[in-house]
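The complex is shown incomplete by one protein chain, all other protein chains being positioned as in the whole.
Labels run A and B following the written order; every chain starts at residue 1.
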Amino acid sequence: MYAVLFFVFAGAAVGFAVNLLVQRHPIYSALSLIGVMASLASLYLMLGAEFVAAVQVIVYAGAIMVLFVFVIMLLNAGEEVRTRRSLVVRQIGAPLIVLLLGLITTTLYRQVPADAVVRFGDFPGQTAGIGRRLFLYYLLPFEVVSILILVAIIGAVTLARNET
Amino acid sequence: MRPSAVVPLSYFLVLSAVLFGLGVAGFLFKRNVITVFMSVELMLNAVNLTFVALSYAFRQLDAQVFVFFVMVVAAAEAVVGLAIIIAVFRNRASLNVDDLDQLKL
Partner (left out) sequence: MLPSAIFYTLIKIVVVLSLVLLTVAYAVWFERKVVAHMQSRWGPTRVGPHGLLQPLADAIKLLTKEDIMPSGAFRLIYLAAPGLALTTALLAFAVIPFGPSHTAGGVELFQIADLDIGLLFILSVGSMGVYGIVLAGWSSNSKYSLLGGLRSSAQMISYELAMGLALVGVLLMSGSLSLRSIVESQSGTFWGVLPRWNIFPQAVGFFCYLTAAIAETNRLPFDLPEAETELVAGYHTEYSSMKFGMFFMAEYANMLTVSCLATVLFFGGWQGPVPQFLPEVVQMVLPLLWFALKVLGFLFLYVWIRGTLPRFRYDQLMSFGWKVLVPVALANLAITSLVLAIQYS
């Protein structure tokens, strides 16, 4: 039964991602991306990463994508217009993307033993463990990342300010 | 037939590769700069899925901490990128990447 759940959420993720490419209006692309993130959050739950799933919904789908939706609303982005240059990109790009896909897949395959399986419920979510790793072992990256966010805030406020 | 309660780990990795490929396709093919930016976020999500799957495979929590950092960096990048898009839109009044190809106004 759990294998069926995996295929449901994986199919939903791929379906939403394809919808992101197919839709012409950016708001539908944004909503499709939110769908991808929600499906991925369910897959993280199946892999036992509860904290990461919750953070994915709270931060990624609940804050970053709201920012995208705000910008699409404020700039009143309309439907997309296809120009001539994109045709060339598509003809060269499509086979190269398939090649890239194959390369990534084979590289990843070599990293794990061939018979590795995911048994649901096998790796109980360890929020406390993540907290310990984050605040004891990775404390320096944590502090650096908080400075990074501060820089990003200052940069965004300066860039988007009305020069009056 | 007893329904299976296991899924091979490679399925997760293939799914991640497919999502990454779709993100690259969106980055190359779409003409609206916000949609291009969203394809970058899709690529980052695919990478996150790989990290979490490998964290399960090797039974280590470091990969999940790294996912946390990837999300934070993606947030900072989204904030600055969207601010740049707003500033560019104020000057060019166009969100089509084909119109944003010159350095002078």
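FYI, contacts are C-beta pairs under 8 Å (C-beta built on N, C-alpha and C of every residue); 3 or more make two chains touch, one makes a residue touch a chain.
These figures come from a predicted structure and were not determined experimentally.
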Missing chain -> touching shown chains A
Answer key for A:V14, A:I27 or A:V81 versus the chain not shown reads A:I27
Given A:A3, A:V18 or A:A54, the residue that touches the chain left out of view is A:A54
Touching the hidden chain, out of A:V4, A:V66 or A:V98, is A:V66
The missing chain sits against chain A at residues 27, 31, 34, 50-51, 54-55, 57-58, 61-63, 66, 69-70, 73-74, 124-125, 127
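Rule of thumb we're sticking to: only the chains that are shown with their structure count from here on.
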Between chain A and chain B, the Cα-mean centres are separated in Å by 5
Listed in rising order, the residues of chain A that touch chain B in the complex are 1-4, 6, 10, 13-14, 17-18, 20-21, 26, 29-30, 33, 36-37, 40, 43-44, 46-49, 51-52, 55-56, 59-60, 63-64, 67-68, 71-72, 74-75, 77, 80-83, 85-86, 89-90, 93-94, 97-98, 100-101, 104-105, 108-109, 111-112, 114-120, 122-123, 126, 129-130, 133-134, 138, 141, 145, 148-149, 151-153, 155-157, 159-160
Residue positions on chain B within touch of chain A in the complex are 3-26, 28-32, 34-35, 37-39, 41-42, 45, 48-50, 52-57, 59, 61-62, 64-65, 67-69, 71-80, 82-87, 89, 95-96, 98
